[in-house]
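A single protein chain has been omitted from the complex, and every remaining protein chain is retained in its original position.
Labels run A and B following the written order; every chain starts at residue 1.
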Amino acid sequence: MVERLVVTTGRQGLFEFTDQIQALVKHSGLEQGLCTLCIQHTSASLIIQENADPSARVDLENWLNRLVPEHDPLYTHTMEGADDMPAHIKSMLTASSLSIPVIDQQLALGVWQGVYCWEHRHSSKQRTIIVHLGP
Amino acid sequence: MVERLVVTTGRQGLFEFTDQIQALVKHSGLEQGLCTLCIQHTSASLIIQENADPSARVDLENWLNRLVPEHDPLYTHTMEGADDMPAHIKSMLTASSLSIPVIDQQLALGVWQGVYCWEHRHSSKQRTIIVHLGP
Partner (left out) sequence: MVERLVVTTGRQGLFEFTDQIQALVKHSGLEQGLCTLCIQHTSASLIIQENADPSARVDLENWLNRLVPEHDPLYTHTMEGADDMPAHIKSMLTASSLSIPVIDQQLALGVWQGVYCWEHRHSSKQRTIIVHLGP
C-alpha cells in the first residue's frame, strides 16, 4: 500500500508527525511489516529523534544552523534565496528515506523516539511524504 | 526481485542514475511497491538531490570537500591514498541505502529529485548498487 502524507511546516525546524504515520498504519490493518517513508523534497528531510525534552531539538537545530550557515561565500547556487543552498546541504546530512518495522499494528519505535519532518526553509511549506506499507 | 546496477564514475562527484533505476522498475512490471537501493562500497554513497540546477550539486561537492579535507593530520588510515579516509567519512555522512516507493510503475520522486551515486574517490570506479523491488 502506498499513501501520501502532507506535513504543513510553519517555519524552519522539526515537526513531529509520528501520529499521522501511526494512524495510517492502524487504518491499513497491517499487523506486522515495514513502514517506509520517503520525502519528495530536497530542502526538507526526515529524522527520528527524541520527543521527550524539546531542548534536544532546539540544540539540533542550532548546531546544524551553525555548521551550515547562510551567506557562505562558497555558495554559487543562490538564486532561490539565502536559505536554499543550506537547505540542500542539511537535507544531504540527514535522511530522505526512513524505514520503521511494524509490530502489532504499532510502529516499532523506542520509548522516546518520534518521527520528524525537518523544514530547512524559513517560509511555511506543504511537504509531501510518500508512505509505503508492506507485510 | 533483486537486481544489480553498475554505475561507472568518471571522477569524484555526483552521478545521476535515476533513469537506470526507472528502467528496472518498468521492466519488472511492478505497478505499486517499494524500490530499495544499497551500495556495496564505503567510499561512495547514495543521495537524492535536486537535478534541476547543476550549481546546487557543485556547491554540495565543494561544501563537503571543505568539511572533510584530504591530508587532515587526524587520519591514521592513509595507506590507500589521500582521498580514501575522506571518502569513508563522506560515506558516513550521506547514505548507504535509500528507499523510494513506486506508484503506477514510476519511482515516486518529487519533480526536481534525482537519485545519485556519489563517488568520493578521484579515480573512476565501477560502483555496484543492489536494487530490491517488492510489492
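The working rule: a residue touches a chain if its C-beta (ideal position, glycine included) is under 8 Å from a C-beta of that chain, and two chains touch if they have at least 3 such contacts.
Remember, predicted model here, so these are calculated numbers, not experimental data.
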| field | Candidate in contact with the missing chain, chosen from B:T9, B:Q22, B:Q49 or B:S99 | value | B:S99
| Per the definition of touch given earlier, which of A:V6, A:A23 or A:V58 contacts the omitted chain? | A:V58
| remark: Omitted-chain footprint on chain A covers residues 32-34, 47-50, 53, 55-56, 58-60, 62-64, 66, 93-95, 98-103, 108-113, 134-135
| request: Over the whole complex, note the residues of chain B touching the chain we left out. | output: 1-2, 36, 38-42, 68, 72, 74-77, 79, 85, 88-89, 91-93, 95-97, 99, 128, 130-132, 134
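One rule holds in what follows: only the chains that are shown with their structure count from here on.
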| Where chain A and chain B are represented by their mean Cα positions, the distance between them in whole Å | 20
